[in-house]
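Not every chain is included here, but those present sit where they belong.
Chains: A and B, in written order; residue numbering restarts at 1 for each.
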Amino acid sequence: MIISMKPDATQDQIDHVCERIREFGYKVHSIQGEERVVIGVIGVGDVTACLEAIEVAPGVASAVRISSPFKFVIKEFKQQRTQIPINGVSIGGDQFVVMAGPCSVESEKQIMEAAEFVASVGGKILRGGAFKPRTSPYSFQGLGEDALKLLKEVATTLDMRVITEVLSSEDLPLIEKYADILQVGTRNMFNYSLLKSIGKIRKPVLLKRGFMATIDEFILAAEYIYNGGNEQIILCERGIRTFETQTRNTLDISAIPILKMETSLPVIVDISHSLGRKDIVLPIAHASLAAGADGLMFESHFNPAAAWSDSQQQLDLKESEDLIRYLEKYFKF
Amino acid sequence: MIISMKPDATQDQIDHVCERIREFGYKVHSIQGEERVVIGVIGVGDVTACLEAIEVAPGVASAVRISSPFKFVIKEFKQQRTQIPINGVSIGGDQFVVMAGPCSVESEKQIMEAAEFVASVGGKILRGGAFKPRTSPYSFQGLGEDALKLLKEVATTLDMRVITEVLSSEDLPLIEKYADILQVGTRNMFNYSLLKSIGKIRKPVLLKRGFMATIDEFILAAEYIYNGGNEQIILCERGIRTFETQTRNTLDISAIPILKMETSLPVIVDISHSLGRKDIVLPIAHASLAAGADGLMFESHFNPAAAWSDSQQQLDLKESEDLIRYLEKYFKF
């Protein structure tokens, strides 16, 4: 059920409605929209009786039963697009954002050089892995807290924001200290335990689509976070696993407008992991923004050939610059 | 092997090279490029000896062994993009083309109305099914020659070109009589027998990607047609089968720049069959052109609700118009 209050409903009327709903055994989730308060109702109870009771309550504009398995991230509930402000950078507005940086943090020199050139092309969000989810236990697993410190230091110097991946709830307090945006990786989209922990945090989260998750499962993963109380969610399309092998994954371009229609959340495209190759980055980045994406994430490295992981898909300075300059011709940056 | 002749090579020199190649047991396929003649060599023989002999022949600029399984549709061979002129309409140039019309031809009134509004939005190519490849033998199978006649008649009246699908070699002589572009549907991309027959025709062919075909298999299907002597091939990306169910197929947006990098052929996107829904047509059409597509194919119907097949994905007049007007803001039409 979603209850829309009249624009001029008083706080008393709102409180009264919430109270009535709770009497029916439901939980209440209210949100202050631009014009009015909207109340989301969840739980199990006698829907019909509750609806009847609420419809006639003072201050109520409408009360509708929703059959959607999604509750809060949907557009009907939010009524307007969610913009996520991060210390002066806004995600989900009319300018596209760029999140760039190396796959993993390797050294102070490397991350400083990387950050400088992300900044030099106008990027305001620095990405870098401190904890890496590697398929093999024998691959490089990341520098941990040292990497976080380096990221924060460099970002502060250059007035950038930091995004980094969280692999487990245990690391959350540590990462929360250093990062501006927490990232849930593709392999953890179905890790509901982690999603619940992140729901309790009050920092923006970038949630990557599982490489074999349907769009509906992706939205439900966002619901897990939202349901915990964290409403600052950025969705990230990063390709799905198919039979095609020319690209590492198949970028699901249609997911972009569908996510923007069904939810109120900003949508970012990770072009590096979608493609796994650099030679088609320009047209695909262009296509992503054309489809409605609010920004791009890509891996960049001062010297990709020397990178410790995923070196083939990391853009060097020249390539990063060319990409941004190309996109600026068509979209606001 | 691909042999590039010098720009000033004489016809005698070219003939001599071809002769020498044939002496090694190979077949020869030469092409007059803008600046020079390029000679493709296929078959089984002593590559090393042949290369050695040819490299030093008069008029030869370079002779390279190619390991690619593709021979003729590749860019290295053609050296320039293929443009396909169809009675004044050019596919593969700097303007995007639109191929629109109903899924299947149902009546004179229906096809005339459909054609009129395709023409009214500036579309020059009329699509319409005369023979339909339906999954169930009990579904409507198309009107056959009657449909072809109607298409031709209407197109002539409105100065449009006709594209229609070929289901079997037996129908080729009939369809060739009426259509300006022959279409090979997604279910027949692996029908090598049909591809060979079409290779012998001298009319443009639009080859749809099999919904289960890799990009490499798609290019090899084009090779089948090219190898028969028909060089006027238009590739059409139309989505692949994946686990995602929000769209009928998953549009492989990356296929567009890859096909344009690896082959010289124009690439069209069938947005109706990729998506199977209309509400995201605008951003996806925009994305397709942004990725480099040379045109769009979509289903349109005067009264989609009354269409005999695939009614949910057919655009009505207003929607078609909105689409074209929206795209014109960004690309040349």
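Rule of thumb we're sticking to: a residue touches a chain if its C-beta (ideal position, glycine included) is under 8 Å from a C-beta of that chain, and two chains touch if they have at least 3 such contacts.
Just so we're clear, the structure is a prediction, and the values are computed from it rather than from any experiment.
The copy number for the entire complex in this file, given 2 shown chains of one sequence, is 4.
Everything below uses one rule, namely that only the chains that are shown with their structure count from here on.
Copies chain A and chain B of the same sequence differ by a rotation of 180 degrees once their CA atoms are superposed, given in steps of 5.
Put simply, the C-alpha centre of chain A and that of chain B have 38 angstrom between them. Of all residues in chain B, only 212, 214-216, 240, 242-247, 250-258, 261, 274-275, 279-280, 283-284, 286-292, 330 touch chain A in the complex they form.
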